[in-house]
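With one protein chain held back, the other chains of the complex are shown just where they sit.
And now, subunit A:
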Amino acid sequence: MADRGSVILKVDDVSVRFGGVKALSNVSFDVRKGELFSLIGPNGAGKTSMLNCISGRYRPTSGNIAWQGDDLLKHSINDRASLGIGRTFQNLALFGHMSVLDNILVGRHHRMKNNFVTGMFYWVGGARREELKERRFVETIIDFLEIQHVRNEPAGILSYGLRKRVELARAIAIEPELILLDEPMAGMNLEEKEDMARFIIALREEFDMTIMMIEHDMGVVMDLSDRVAVLDFGRVIAAGSPEEVLADEHVKKAYLGEDDEMLDALAAEEAEAVA
């Protein structure tokens, strides 16, 4: 177990190319134990590509990713859970026909031992004991995320906000050291966003997880994050504390465009509208 503040994930000079398209060019950053690290940037900047490299979906064309000093890229995708990396998806990726309870239990897969033989014999061979033990743990997550009322519903029929929450629950069930959240607040209303922000803050305290988050809502990112990296066209254009990043000239350009006169005109229009 790494100490708080030490580097657990080190992304070093990672590039990803799809044919002629450069999704990521020479991206480097690191994530430290216990922090909330946010990756932001305009649409198409390569944020999700970066997350996919860490979770194993994409293989970097060049560069390295080190996880607690170990080469992460030599591990297969399904090793990520036992290595201690969990994630949620930008476009919901729940198991639609399973109940919420079973969805979250799938997150416990890598920590469970019963297999299809002991599972079929359920009462003998310990499957029952293990299932009930994991159920108890899953219930603490359900309590934590306040989804008790839907625990037996099929995940596919839930509202968008609730499904996002169930996805978070499933990722927590992995008990990862690092949890990757891909736009946890996208498409939510204010109340749902506030709930989600509350859960993310509590995640670090109650479950002692390091969080890496992609999010478009600047208010949320700046309020919650310890450190922020900004991607634009596949490059890191700024990194540091939220204040430093906000003050950065490159970031302003990436988000607001380069034409100062147009900016001034926009500001004037806004002032008029307020008046």
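Quick note on the criterion: a residue touches a chain if its C-beta (ideal position, glycine included) is under 8 Å from a C-beta of that chain, and two chains touch if they have at least 3 such contacts; residues count from 1.
Throughout what follows, contacts and distances are computed from a predicted model.
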Field: Listed names "Branched-chain amino acid ABC transporter permease", "Ferrous iron transport protein A", "Xanthine dehydrogenase family protein molybdopterin-binding subunit" or "Imidazole glycerol phosphate synthase subunit HisH", matching UniProt entry of the absent chain
entry: "Branched-chain amino acid ABC transporter permease"
- prompt: Which of these, A:10, A:135, A:204 or A:253, touches the one chain of the complex that we don't see?
  reply: A:135
Field: Contact partner of the left-out chain, one of A:4, A:97, A:149 or A:198
entry: A:97
Query: In the complete assembly, which of A:32, A:47, A:170 or A:193 touches the absent chain?
result: A:170
Statement: Touch rule applied to subunit A and the missing chain gives residues 55-57, 76-82, 86-87, 89, 93-98, 102, 105-110, 112, 114-116, 118-122, 127-128, 130-132, 135-136, 139, 153-154, 156-157, 170, 174
